[in-house]
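Sharing a structure below in structure tokens format, with a few things to ask.
As you look at this complex, bear in mind that one protein chain is not there, while each of the others sits in place.
Now for chain A:
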Amino acid sequence: MTATVTPPSTTASPARTSAAGTRRSGSKGRPSTIIVTAVLVVVALYFLIPVYWVVVAATKSTEDLFSTNGFWFAPTVALWDNLAQVLSYDNGIFIRWFLNSVLYAGIGALLATYFAAAGGYALAKYEFRGRNLVFGTILGGVLVPGTATALPLFLLFSQLGLANTYWSVLLPSLVSPFGLFLCRIYSQATVDTSLIEAARLDGAGELRIFHTIGLRVLTPALVTVFLFQLVGIWNNYFLPLVMLSDSGLYPITLGLNNWLSQVDRLPEFYELTTGGVLLSIIPLSIAMVVLQRFWRGGLTEGSVK
């Protein structure tokens, strides 16, 4: 607690202690704990209230949605009716969107992580001509915004006949310059060169050395890269919006926006949209909370020196 550093903390003014955020040093603080916790609770309300609202809204019928208090449940709970409607509307298109998102994000993130690991490892562990040029070019890619390439990519893919296919969203998702950047730094720091030399003397091939030694040592960084890419693809909106016109190929973000754009004409789309939003934020919210500790590894390794 702060009191171990500054003895008169029991008399400290609220303004001072509330801002005093420092170290864990054992004992339990009194006024400072209450004030800091109060501030943290208020901020937590800000982050959680929209989610709470959608949980409440998804339990209401369309009439109740507009006539009852938004922060509390209506007398009649229509949650199951709403969810059933979400899942069955238009022959279960919502489920299709969901599976599309799982496909884009799951396969995309898995392969992107593998490619980034191989590339980062190669740039860290081999000396070859052109290495700096390759790395410099890829590093430039980190700073190129994804939306800047989406439009020209659409023009390019239209000419190749790839626009409006699964590939048009999947292929760009397989590249993570930031992931390669992290993997290179992590390889330099953790993959032992003498271990590689030893494996070579044992007659192991170069690719085999990467797959047995490299990938295993890199695992913590790979988890971080995978999560980054997974969330990045799952949240992506601009690329599928530009690429896809067939609603059967939509990821969930595009599909729900499609429903929202119809609420003006058909109010029952409010129910579909709130129910769909609720269903779509459940899986990633759980993943965020459970996997939160993995976001640490590698994040700071990628930071600016």
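Operating definition for what follows: contacts are C-beta pairs under 8 Å (C-beta built on N, C-alpha and C of every residue); 3 or more make two chains touch, one makes a residue touch a chain; residues count from 1.
Going forward, contacts and distances are computed from a predicted model.
As stated in its UniProt record, the chain not included in the shown complex is "Multiple sugar transport system permease protein", which appears among "Formate acetyltransferase", "3-oxoacid CoA-transferase subunit B", "3-oxoacyl-[acyl-carrier-protein] synthase 2" or "Multiple sugar transport system permease protein". Within the whole complex, the absent chain has one touching residue among A:83, A:109, A:191 or A:277, and that is A:277. Touch with the chain that is not drawn comes from one residue among A:59, A:82, A:229 or A:253, which is A:253.
Residues of chain A that touch the chain left out of the display are 1-2, 4-6, 16-17, 19-26, 29, 32-33, 35-37, 39-40, 43-44, 46-48, 50-51, 53-54, 57, 65-66, 69-71, 115-116, 118-119, 121-123, 125-126, 128-149, 151-153, 155-156, 171-172, 174-175, 177, 180, 185, 200, 205-207, 210, 231, 234-238, 242, 252-254, 256-257, 260-261, 263-264, 270, 273-274, 277, 280-281, 284-285, 287-289, 292, 295-296, 299-300, 302-305.
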